[in-house]
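Have a look at this one before I ask anything.
Just one protein chain is left out here, and the rest sit where they should.
In order of appearance the chains are A, B and C, and numbering begins at 1 in each one.
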């Protein structure tokens, strides 16, 4: 990969997609949920580079969706071990990797209600690489302890679990997840370690030196903008327009 | 129904189909297995009279088969309570209504091996009206105790069971089944009670008077021969030819 | 007696077995107050016209099961006070934001919420499809979704060694309400890839459908169409409803009306705005 130019010639979303692309690695099938345009960008980027590998299933797409057995097939497929990578966000995420997609406050009398757990209480257990992402990195979202565990970051040894979180990508940094804890892995250009500490509600491991997240290469940016972005417009029209300036016309491409 | 003519103007298969037609009654869905041309005749006859009701699913047919969810749908459908009538035969049938489709002698070292239990170990429990039929009425087939219970005639009170046998139709007579026992209900024209007793390996109830099975009416015979038989030719070509003289040409009808 | 029905006549009598409903209102009559109603997710053919008809009729106390999630349909039914219990994995307007009436009803305690997770709902419907009292499912253990569902049980798998697994009780809806591209006059319904609609129909006691159009001939006669067809013996009633999913889309046929959904999100954000929305788009039958 070429060195990135020193001046900032990319948008935050492009940086995050580039980070996620590297996390995906060499796999066979990546599934992307409904409200995940940045992970979708990353997955399509991996597929471009892999000459068609991996399968990328964008769950709300028709063109990028290979499922023909109804809405249950994603979950069955994951249960079979055929989904290698999935993405989860959360109203709250805590330092143990627990995610909350339900509500804050007492469950019986909540303060804020989120949409609900979707498939997290299953997929988090059975997809080998679950990548957490949250573009709002704050003490409101990254908390010491979630108010409701939609899906736990780790499980007891005798609980069947073939998957779980491997990383958390935010607008400020990348954490990796191992042994039940987050480790600060890199800080994005324009952000600092102190800022990450200040805005994170949970404790995390901080190595002696924390590198800066590399900027996307010009080749990556070109691929993303010219090849991937038009493919996003079907499922994420607003995102494709705002980030890449791609209007509905590109859809037909 | 008109009285049958005194002279015998029908074949055994037509009599048996007529008997089975009455057993089917007014229902919503009748399913007919692979090797059951006489029950298929009866079911199609009921459908003709019912102006399209009930649904008749001939499992090996394309034209008379409404299932689109694969081979499991019949069983799922029966589990849902949507199959009202099914037919079973058996290498052996005993006086408790147990059927044996597996083997004679010791299971580990059998004397004769039959094809296997098919769906009997499930359907016998969940289809409200299972009609047993066996065109060979002998002490070899109707036995005191089957060597292998593919499916039991009755179950203990706490075993989930919404279905079971209601009758046994043979080439000699009709038995009804109630309270765990067969009752001789009618003897077919040309056969006698003594002959039934002599050729039956199990005990059964014998009312003081046992009527003769009524012969099929001329209207029934006409319907069977002119309307039903051509529909049978797709699935049971040999039967349609032998019993009704219907060749493959009628298939296109 | 010798007079027998001709083959031509046969086709006619078979056709009379199933009757298309005269109206959406007629079709939805079996959805009575207090019943358990299952509806599909937002990309599977949501019967929005039928939903508006239900609201106009004033349906009450529904136990609404959204398989496995819902968007505007659940929000509307909740906002109109039609729902007593909601069982689903999420309600959201997607890129148009949170589902405002859903969130408000949870905060105020106006509905009883049974939070689930998508595969659990699929499995619980499949239990009814298979006529079994429960289905096992991996995951869930350690989740608060399980903690608050005292109708879900954890057993030690008899095939494992200290291997806990969750058993989910079967969900057996009284009615499945769906919208599909087409039906034929025999009551067969073409659902294509949306096979959760088949599971819903198999699991439910009765299935009611609205469709975009009536297919001439029998859908089961063509092997290619038959592969995506739900056979008529699962179907209670069918009514024609062109653009019956509007303002949601019907995949492969028409896309969602984004402008209208944005308008809904804006209006439904307040009680007053929601009342205006109903007046304008539901009770006025403008879109029915």
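Following the convention adopted for this analysis, a contact is a pair of C-beta atoms (placed from the backbone, for glycine too) under 8 Å apart; a residue touches a chain by one contact, two chains touch by 3 or more.
Note that the structure is predicted; figures quoted are calculated from it, not measured.
Only one of the listed residues, C:34, C:133 or C:217, touches the absent chain: C:133. Only one of B:152, B:165 or B:216 touches the absent chain when the whole complex is considered: B:152. Considering the full assembly, A:68 is the residue among A:68, A:156, A:212 or A:242 that touches the omitted chain.
Counting over the whole complex, subunit A has residues 2, 28-29, 48, 51-53, 55, 66-69, 75-82, 126, 217-219, 222-223, 226-227, 253 touching the chain that is not drawn. Contact between subunit B and the absent chain runs through residues 34-35, 60, 62, 67-73, 75-76, 79, 101-103, 107, 109-126, 148-152, 155-156, 158-160, 236, 238.
For subunit C, the residues in touch with the chain missing from this view are 123, 130-138, 153, 155, 157-160, 163, 165, 167, 169, 191-193, 223-228, 251-252.
The criterion applied here is as follows: only the chains that are shown with their structure count from here on.
Chains making contact with subunit B as well as with subunit C: none in this assembly. Ranked by how close its C-alpha mean sits to the mean of all protein C-alpha atoms, the top chain is C.
Between the Cα centres of subunit B and subunit C there is a gap of 39 Å.
Note on chain placement: the centre of subunit A and the centre of subunit C lie 30 Å apart, centres being C-alpha means. Centre to centre, using the average C-alpha position, subunit A and subunit B are separated by 60 Å. Counting partner chains per residue, subunit C shows two or more touched chains at residues 198. Annotation for subunit A: no residues touch 2 or more other chains.
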